[in-house]
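The complex is shown incomplete by one protein chain, all other protein chains being positioned as in the whole.
Coming up: chain A.
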Amino acid sequence: MKRIAVFWLVVGVIGWALLPWYLTEGGFWRFGWLADMSGTNISALGAALTGKPWLWLPALGFVGAALSLGLARSQLATARGLFASGTAGLALLMGQALLIGTRYGVWEAENPGIGAGAFVTAAALLFIATTGISGLGKGRGDAFVTGLVGAIVALVAIFVFFPLTFILVRAFELKGGGGLGFGEFLPRFLSSNIWGIGCITGGGSCGPAINSFLLGLSTAAGTTIMGLMFALIFTRTDFRAKKLLRVLTVLPIITPPFVIGLALILLFGRAGTITEFFSWAFGWEKTRWLYGFHGVWLAQMLSFTPIAFLVLIGVVEGVSPSMEEASQTLDANRWQTFRYVSFPLMRPGLANAFLLGFIESIADFGNPLVLGGNFNVLSTEIYFAIVGTIADPAQAAILSITLLTFTLTAFLAQRFWVGKKNYATVTGKADSGRHAALNPVLRWTAYLLALPWAFFTMVLYALIIFGSFVKLWGYDHTFTFEHYLRGFKIVVRNGVHFTGAAWDSYFTTLTISAIAAPLTAAVGLATAYLLVRQKFTGKDAFEFSTMLSFAIPGTVIGVAYIMAFNFPPIELTGTGLILIIVFIFRNMPVGVRGGIAAMSQLDRSLDEASIMLGANSATTLRRVILPLMGPAILAALTYSFVRAITSVSAVIFLVSARHNMATSFIVGRVENGEYGIAIAYASVLIVTMLTVIIAMQLVIGRRTLRRADRIEAH
């Protein structure tokens, strides 16, 4: 314990006394601050000596830690001292950063956004405190484990909970700096601008909250039914083209969120192929029916059915064949077996798929943005409240709270109500036997619903590729490379020049996604490791808070980030860093879930064997657990990379001229009606992601082959 504490003490003092405390001009990694350690490059020590005495405060933590290490007589006393001085130092550091020279401050002074020095100092204080905690006998006295818990808790607190408090503050702020209260909030929150039910009573349109809610219910019901049909075909029939169905499950992962919407416009828009056909054949009027509830619903059905399918395959396969066989040996026919045995066992899984569909639908931003028309939903309203002609952050905050209430309710219901009722019959033992086949009526229902739908989905994707090669869809169908050239032209003259309009955002997207992916995987897997393998107090709360960001819609996170990180103490807007951070914490639940699944399959005695042989938990993680989790790590990497590329909702708030992302570039083109280049860019993204996924699959595939049957301890 002492060695680790001394290490962090030294690191912390260096961070405090030598590294630039505030954000440096030109960036930390250019090392300009090494040459000139004054001005904005000044360290806390330097600043404390020259008129910023509050920067002495964090150093008190180091003094305390040094005293505890040098003077305390017993191990326990040292541990207590380290814990106390670490937390005190951290509290002082945060206190001065939040309260001095900020808009919520108590004291006017120049105290800009924190930089590398403050970060290192804070980390060192945190680890001094967690090392102290380990010395108190928590986490089995393992400083690595307590440090990991501390680091993840701190990160989630800063990048998930801290920004959310800004939404609350904004929503409850009174006019004219009158503090906080319900005076402004309640009338606006309850107003008919949000909750209007005109579309039901027949008096005009509904408020965005009601629209979002109704849309969520319809999409959730639709995707659950369609997902179940696909899952039944996949697991309970001898349908021949199952591999083709599998492809459907990959599609939503690699599809930028508004691509489906674009394809629908190509088919059903005013100049769409099908609209044209009916107009020509039957003289039907060309209408804008697509733009509104129907269009958004259709797009969401297409986007989210594969996700429901993915969830429900597991559910349908999870019903143990032996139960169905038992039912049949008791003389039940196939319909009775399904009705009285299989279906009741699937019911919690169906509820789960429904709630997930609901969350996905009301958090969805891309489809309503492209197809919404006058149909306002919460996620787009939030966006327009921020970027619209009349910027109204308070309104955005209030709408965010409304949206958050919906998603959190669904999330809590999913975890505490459905989660408890799970009759998972997967035991990990090989379960022999065959699933009962469907009775003919059910089978044909499934075929008739699902197969045309699958065909329709395929047509849409084909259209996207096709549409990117025609001049102007619906008017001029001559073949052209024009859109690709505008986006991705390369000129070779005195070297290679990427002159296409899209290259900039394309490279930025790839770079930022490539940086975010390993970090996301690392945070996710580290969390999974703690959840599966370690015991500590507050583990339930820990798990809940790490999964919570799944229930926070991207638009809400986006708004929260611009509100929280636009001014000191943490100034990140306009940087690439904020994009990386938002990806890490948006996609972390996926990494956590994947990690938990993979780690649960590793026999716990493997870790224990390593520990018994004298390895500490860090070594065990590195030499035993990580090598055995190879495929899971690659999957987490791929997934976080691809999700970062396709993400739009949070990103659209956080991009800047220097760091523009592909998705926000495409949205910009769509808003200008330049569908050609938007579709061409989307196709390039899909191909890029497919390449990455296939490459990863090849690597993973080879690894799994090499390791066949070696997951369990031998």
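As a convention for this text, contacts are C-beta pairs under 8 Å (C-beta built on N, C-alpha and C of every residue); 3 or more make two chains touch, one makes a residue touch a chain; residues count from 1.
FYI, contacts and distances are computed from a predicted model.
Entry comment: the absent subunit's protein name, as recorded by UniProt, is "Iron(III) transport system ATP-binding protein", drawn from "Carbohydrate ABC transporter membrane protein 1, CUT1 family", "Iron(III) transport system ATP-binding protein", "MIP18 family-like domain-containing protein" or "Cytochrome bo(3) ubiquinol oxidase subunit 4".
Of the candidate positions A:A609, A:L634, A:V684 or A:V699, contact with the hidden chain is made by A:A609. In the full complex, chain A makes contact with the omitted chain through residues 137, 140-142, 603, 605-606, 608-617, 619, 623-624, 627-628, 707, 709-714.
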